[in-house]
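Omission of a single protein chain aside, the complex is shown with its protein chains in their original locations.
Going by the order they are written in, the chains are A, B and C; count residues from 1 in each one.
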Amino acid sequence: MKAQKGQVRVITGNAAAAYGAMLCRPDVATSYPITPMSEVAEQLSTFRAEGLVDTEMVEVEGENSAMNVVAAATMAGGRAFTATSSWGLVFMYDAVQHAAGFRAPVVMAIANRETPGILAVSGGQQDIISTRDSGWIQIIVEDCQEIMDSIIMAFRLAEDYDIQLPVMVNYDGFYLSYLAMPVEIPEREDVDRFLAPLKDQPQRTILIPGEPLGCGTHGIEVGFVELRYKHCMAMERALQKVDEIDREFGEFFGRSYGGQLEEYRTEDADIVLVTSGGASGTARTVVDAKREQGIKVGLVKLRLFRPFPRQRLVGVLKGRKAIGVIDRSVGFGWNTGPMYMELRALTPEIGIVPMLSYIDGLANLDITVPHIERVVDEVYAASQGKPYQEVTWIPLEE
Amino acid sequence: MKEIRIHGRGGQGAVLAARMLASAFVAEGKSVASFPMYGFERRGAPVVAFTRVDDKPIREKTQIYTPDCMVVIDPTLMKLPALFSGLKKGGVLILNSPNTLKDPPNENLSIGGVIDATKIAVEEIGRDIPNTCLLGAFAAATGWLELKSILSCLGEYLRGDILQRNLRSAERGFEQVEVIKW
Amino acid sequence: MVIKHKFIIKTEGAWSDANQLLLCLDTGSWRTVRPVSDNEKCNYCGLCALYCPPQCMKDMGDHYEANLDYCKGCGVCAKECPRDAIVMVPEGEFADEGSKRSG
Partner (left out) sequence: MVEKLKKKPRVYDYFKEKEEQYAGGLAWCAGCPLELNLRFVPKVLGKDIVIVGCPCCSAPILYGQNVGTWHRLSYYSTLMTGVASSATGLARYYQKVGKDVTVVCYTGDGCAADVGFQPLSGAAERNEKIIYICYDNEGYMNTGVQRSSTTPLHAATTTTPVGKESRGKPTVPKNLPLIMAMHQTAYVATATLSHLEDLAKKLVKAAEKKNEGFVYLHVFCPCPVGWRIPSDSSIQVCRMAVRTNYFPLWEAEDGKFRFTHEVASPRPIEEMTKLIGKFAHLKEDQLEDLQQMVNDRYALIKTLCDANK
């Protein structure tokens, strides 16, 4: 059974996010502006005004309220969507943790942008890193089509009875939010069909007016520990679930993204690059070019950041001669890239090989082809036993 | 090291008693550590407070599971099943109660200090705040510190007329406690 | 990892359910005084029951009596009674059936 061919339209990443949400018919959604994602809110409001969807649009007065609105709506039994970016995401952080603790299956699109401290109305993944321990599932996508598809998959994941966890779909602010690309928009009934399995699952516990049921309770001593443990077990289950849903999406819509991560030309690779987000696309072109120059390099696109795909990463990184990690954010304290920091933790399982951390693409700076070429050359040199430096801030070395 | 566990209800001064006791031991050059354990603060809700005393600095940060001495500020707490859990053999009980104790409420108890601290507090302070009176009784029944150490530290916590009334309450606790040896 | 603990919370998230367990505090033990109503003075106006914060005044047909399991001895009933028919009496004087405060 295959979905019908969808209508192809050239739309921005933001619009793709709005389409993804609209197609899943959320009961409640919020709109609040923040550069670079405001268009998501505008587009959703337009869909509502045109009657394309009957979502209750709540024009909240701030992101903190946005998260509280959608979390409550899901706990009442509804489907809810919201979108924000950096400063907005950290402003709602108490409610973000609250939603995760409640196991509220909210789906949130985030156009990634630098976080407060230094005003930067510009792209970077610091907001993902700043909320990586919030208990949310975090997915990072590469292009506009993947934004839309991932939001549809995110509802299947979040509302799955075995998961019941909120999901962030992260896409690069500016580089993807404003990037216009052809996007195939599936037919409504096909999305309904893809989400239909959720209806056959048991009904999750929801608020029932008049029933003596309290949503959110004092976790007292071991009761609290139980809930944290269950939360971690759900995260554990999400690893397989992400792969399953991606496979199912591929069989039905003809597009799949590898689930937890995607491997590109890693079969015989001596050295491997690890990237996430839009830079992964640029990295593919560099991998092809370097392959022609005889360097056996492969790419891992880290798509699922939380829960962290340890097993699959060990599978693809074990036995390589050297690894290069490009981070679009800063790991304060380790003073390396944060994703590099997490991959270092796999050393006991993948063996001690040179692992190089690259910080690039902050504050809208571009992770260019020459930058990535330099990474391949240095990682290759390191694999040949040449000395290397652990951390490279590429923009500062130009 | 001596471990003292104080049981009371919100508003009866259990937390303050633990702190005052700690200050009193410091007056005799001891090392101390004292902290309370309660959920939400509510007048009347059960509260437990801990004080550890030793010659060398205290490093443990846990609750007290094997107390050497129990101070029970509210007699109705005597019916709590786990009240005496972990009490060391040869333990001491300081109890605020109008009635004496014939036999020990727990087999590990060997000394009982019983006093109607509520009556003394109402007479001296005008309100049922029995904590300082029980500290006086504690000094007499355990002999672990002198009354004047307790009296000297009350000034850190109370002032003026309230201080004077509490000093008298502590003195009467010291003089009028019924010390029972089991 | 061998989990010995028997989970008490059956739901994924934190939910409490009165159908499973309705909790109740022994606030009656908080009292130091209790209300005593004088049937001669009381004209059964019901204000004591109306203003009682724990709403634990029992209607005895011609006067009200506090439910001693819950009454905290706050004294609002005595204060609000227009005919001063209720007096707050120290618990010590009730070493009888109603009191749980036998020392």
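Simple rule for what comes next: a contact is a pair of C-beta atoms (placed from the backbone, for glycine too) under 8 Å apart; a residue touches a chain by one contact, two chains touch by 3 or more.
Note that the structure is a prediction, hence the values are computed from the model and not measured.
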| item | value |
| --- | --- |
| For the chain not depicted, the shown chains it touches | A, B, C |
| Of A:Val28, A:Ile110 or A:Leu179, the one touching the omitted chain in the full complex | A:Val28 |
| Sites on chain C contacted by the missing partner chain, in the whole complex | 8-10, 15-18, 20-28, 30-31, 40-47, 50-56, 62, 67, 69-70, 72-76, 78-80, 83, 88 |
| Contact set of chain B toward the excluded chain (per top definition) | 11, 39-45 |
| Where the unshown chain meets chain A, residue by residue | 27-28, 54-56, 58-62, 64-73, 75-78, 80, 94-95, 98, 207-220, 223 |
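Throughout what follows, only the chains that are shown with their structure count from here on.
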| item | value |
| --- | --- |
| Pairwise touch network: line, ring, star, complete, or other | line |
| For chain A paired with chain C, centre-to-centre distance based on mean C-alpha positions, whole Å | 54 |
| Centre distance in Å when chain B and chain C are each reduced to the mean of their C-alpha atoms | 29 |
| For chain C, residues that touch 2 or more chains besides their own | none |
| Complex interface listing, chain B residues touching chain C | 9, 43-45, 75-76, 78-79, 97-99, 128 |
| Touch list for chain A against partner chain C, complex | 101-104, 164, 204-205, 212-217, 219, 222-223, 226-227, 230, 234 |
| Touching residues (chain side chain C, partner chain B) in the complex | 25, 27, 29-30, 32, 72, 92, 100-101, 103 |
